[in-house]
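The complex appears here without one of its protein chains, the remainder shown in place.
Let's turn to chain A:
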Amino acid sequence: MDKKKLLVIARDVYLKTIKAPTFIIALLAPFIVAVIFFAIGAVLNNSTVKKIGVYTNDPAITQAIVKSSTTDVKLTAVTSVKAAQTKVKNDDLDNYLVVTVTKDTLKAVVYGKNVPGNDTIVALQQTLNGLKATLNASKFNLTPEQVKVLLTPATLTKKELSFSDDGKVTTTKDNSTAKYVVSLIACAFTYFLVMTYASIIAQEIASEKGLRIMEVILSSTNAKTHFYGKLLGVILAALTQLVGTGVLVGLAALVMKDSTQVHDLLASVNFTGLSMNFIVLVIAFILLGCLFYATLAALCGSLVNRSEDTSKAVMPVTYLLFIAYIIGIVIVPNDPANMVVLVSSYIPFFSMILMPIALANGVVSGGAALVSLVILFVSLVVLAILSARMYKVNVLVYNQRGILAALRQAVKMLRS
């Protein structure tokens, strides 16, 4: 194989790919989505402070309710229902709450131009429940401490068990949220990345064949060099997108580091569960996955006569990838240790998406992930060698009877 020509081809494909508008869009898409997400969050955040007036027939109870204001729900006492209505009319209050205390019960009605959202209702309900319990406590001769004990909810925490080879069992903090979030993002990201580059290479090869450029190219350099050059160019573009996304995430985190949403988001997940090994494995799966599907797509692209037929030819490849994606987002969240997930994580067509998730969910060990990575790599090598051989024949065969006939003809020619 001529390395100089391999690089000429790879460079051409690489530059063509990263200069295309679709590359820029694909690179920026996650951030556009994130900006929209934060914008919506910001708008919601501003409007979530609800001002609610409280009117009861007992000032002590009014004060007790007002004391339970939170950051999201601000409760203020009103002197009369009429006064509350005026304030609602003038938008000084969002709603007002009328609480009637009878012998055993506590009845409350919330009024407003608009009924408050679910979060506010839950907050009000909790306040009223606590109040009711306190009011009734004296009847049962309960001390305030006893009431507090009764009102304290039971705690439920989650811990992960890990088993080492020497039989030791260790419990760790629950990282499942972090891993789940990362694996879902990785699942979607891998799916789109793999799909994008598979389409690019198939389109590229089909159009070169359709434009009858192939003969000139293959008279300049051998088919193997051309095939691997294309794959190299595409995988470098995919790597650029990965690095670009990483850099943009870093920049975005720097810019947004004072944003409360970013703080809240980071606080809600525990990233200590993400080891460097895990990240390296995920990246290795993504890149090998890209190469694996790019090779398959290139083979399909080389079977058609015109670039217009590319999507038809790569459809079986698209379906395979889609199955992995669907397992990843449908079965995994409900049952991470499902047998389908476990088996699929070792199958080269699916492992690039499913193994990182299985690993993140702790249903397989790091060793198992390595085994799956090796299976993927070996399959990729075999596929690439076979594809390069078929490629030489495919790109010069123009079969009018469809893709399968072209494949049969290519196999026949290869044997002869």
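Things worth noting here:
The criterion applied here is as follows: a contact is a pair of C-beta atoms (placed from the backbone, for glycine too) under 8 Å apart; a residue touches a chain by one contact, two chains touch by 3 or more; residues count from 1.
Convention: contacts and distances are computed from a predicted model.
Hidden from the displayed complex is a chain whose UniProt protein name, among "Acyl-CoA dehydrogenase", "Error-prone repair protein UmuD", "ABC transporter ATP-binding protein" or "3-isopropylmalate dehydratase large subunit", is "ABC transporter ATP-binding protein". Across the entire complex, the residue among A:4, A:103, A:139 or A:401 in touch with the chain not shown is A:4. Interface note for the absent chain: among A:77, A:137 or A:218, the touching residue is A:218.
Where chain A meets the chain that is not shown, the touching residues are 2, 4-5, 8-9, 12, 208, 211-222, 396.
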